[in-house]
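Below, a portion of the complex is reproduced, with chain positions unchanged.
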């Protein structure tokens, strides 16, 4: 029994926003696009969901196959086939960097990834595909760092997005990042400092879990507290690399990027959303359910409509939750 | 800077060998195929490497993307671009089952997966694509259960394969499976028996590591000690499900499938191979480096030419080792 | 509110059985003894429970303090004070060796520890203290390797013991030891072989969990498959130190010491016991509950009376279970 299948296409995009970025990451990127079944046969226009991948990922990975956990294209096909979702275009950008990610923000240490998505890719897709090119038909969704990206881009660009989904998004930095300062410090120290550590990390064919933990802290510093005068990671660390002592000034720069503290200023925009959906696992290894609860509490206080689910699981292997969010999102964005 | 890219195509194959299989798994399967750059422009014939995925996997997963560990197609493109490998076709069959895999053998509990590959897919590919349809130009390669499949298919079908690569393949069952009997027994017992456990496993959207460990033992029993009269897994267990006591008769049925004990009888065929390459990590979580060492020792005693590498890593995230094996394989299979 | 306290005394014992032992361990040992409250004021005679410590332990450790898990003397005081137990003497021998233990057996690689307990210490205590010097008033109890010792000494010496308690005792060697062959092989191999590994282990002030795991396999080999011609551990290993291949001849020597296979021959003696009590945790890290279930099944088949409890815990921190066993034991041994 075959079900109708959408089409996945790959566009090669030359980015002005990323050109000449400091670390020398590519400025030509693949943009994978999922077109729903029937797209090629009709003249309908479709909503677009911008799907942001997590740390160490890029858009194409959302298509990765697994017999028990299909990629986002197969998942969307199945949701459409059984009538749970409505047809939408999925856009899967690549915002990967030499340190594993960009948090979808503009940073002199990494590149202008926010601009890349908002100013380049969104108009590009609207010009190339039969989209419904209006905020009420454009959504943003992601998991983990992608959920963070969805929150930040969604809050900062109410003119662009009418629906926002954050699965286990980075929130309450106090918990989700600080607990890795110690391990990161140790890894970097043992590795001979940031430069030596990064060099070794890059030359090693196999990336270990502990290394990714340290890399994550470096990447967050590059995103939240960049310092173009501090190669090779071009960032300030929020802790002393020898004693761990918190540098409160740098830490404040990080907190300025915590969605929990951004929300107040963006309340008006968030109120206009057709959908604001968050979820988290109750055993999230990064304790992100705490951030989600804080955020949801603040949403309530600010009178911002939202939906929130907690699942009996953790941070990994939770893409099955898109079977909940993609239907919601596709309905919210429908004409 | 672009490099030439091969083409990935997906063939839908209706299998007679799998039709009517006992557990009711699909008998129509996707066969993904990688055609090297230039295939569509010329009339050359190419060697074929049959690439077998590991437990819980299927051929398509070998294409999965990861920025630091590209899929097999991207990897092959890169190896070709820098001249390390020679052009070959890669064939990625799907031998997944309701219990996570088939070990690429014929089993009444699962289906005739050996026949599916050997009698159906190989001729199909040779008839459809411009292959070099001779054993000296046909190889088999895989990792973990796929490395096991490569060993077993390679040994049992010297008329089919001229080169064999096993990355961390299942060997020395005494170590690689027995240590999971206890955990599997506990999981199944706590879950209320095999039937209840399987039902719960299937209905759960998220598969946990402990569950996969138990499933693995069930799958191996279905492959090595099938019993069509024992639903729902249609197998005998090599241990008492209450006390763990080893059932030596069932265990002997398992050992009959251990490549370590199959090798003697297949020595003549193995000697004809153009390439027999094995590797393993020194910290393999399943202690497969012990099996590899035993196997290599026996190869030496039998005078069978081979190459063997040990790496400073474990069982997971080792696909970078294909940058070693694919060049060897492509040269061995070349005209 | 004070409760009556027993007295702990320490006897210094010069052992003929241990004198000149091959590894040069001390033959003068401390025997700690607990005398129940009132012992010094009356002329009553008391039963004696021989309490065997686990691997890496010695009798004195059973007295170790912990606010939530008192030592055996404090525990006995409390059980007596609230009437749950009857007064008994506790004898706590030291059968520690250079490899962490002796399994309470005679081994040319370690010393004659079975003789030390049975032929030396039991008569010594009966001659020095007001004991009830008859098997029906003498018991043996232990946990882990001490539980093993209780099983082995109890089975082999029905003329000595009238009650036997084994908490999480070593049983079903197939599970409890074999799973550590791989880790032990790796540790020893990485450490440069048995001699180098042992030397490093001894000189290191801190013993790590992985080291104890490897040491355990060495100690079991010294106990079960001694070889006085093979310094420094004076034993044969049941597996090849390079490939892990099981040496079935050596393994058979081990199995000859598995209580599971000793039980048949000692059935007559076991039937005479006033108490045969076993327990285990359902999540025992060494999977000893499987051995316990096998053993209990065999006891049932042989018609040997026994009691068996399973607890919802693991292998460690389970001395609270003595609050169950000591009352049973003291009543069984009472006049």
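Per-chain numbering from 1; labels A, B and C assigned in written order.
Here is the rule we go by: a residue touches a chain if its C-beta (ideal position, glycine included) is under 8 Å from a C-beta of that chain, and two chains touch if they have at least 3 such contacts.
No experiment lies behind these values; they were computed from the predicted model shown.
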What number of copies does the complete complex in this structure file have, with 3 given? 4
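In the analysis below, only the chains that are shown with their structure count from here on.
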Imagine chain B is absent, with all remaining chains left in place, and give the connected groups that result. A | C
Among the chains, which one keeps its Cα centre farthest from the Cα centre of chain A? C
On a C-alpha centroid basis, what's the spacing between chain A and chain B, in Å? 34
What whole-Å value do you get for the distance between chain B and chain C if each is reduced to the mean of its CA atoms? 46
How big is the gap, in whole Å, between where the Cα atoms of chain A centre and where those of chain C centre? 57
Shared-contact residues (touching 2 or more other chains) in chain B: none
How about chain B: which of its residues touch chain C in the complex? 172, 174-175, 178-179, 181-182, 185-186, 242-246, 282-283, 287, 290-291, 293-294, 297
Which stretch or stretches of chain B touch chain A in the complex? 56-58, 60-61, 63-69, 96, 205-207, 313, 317-318, 320, 323
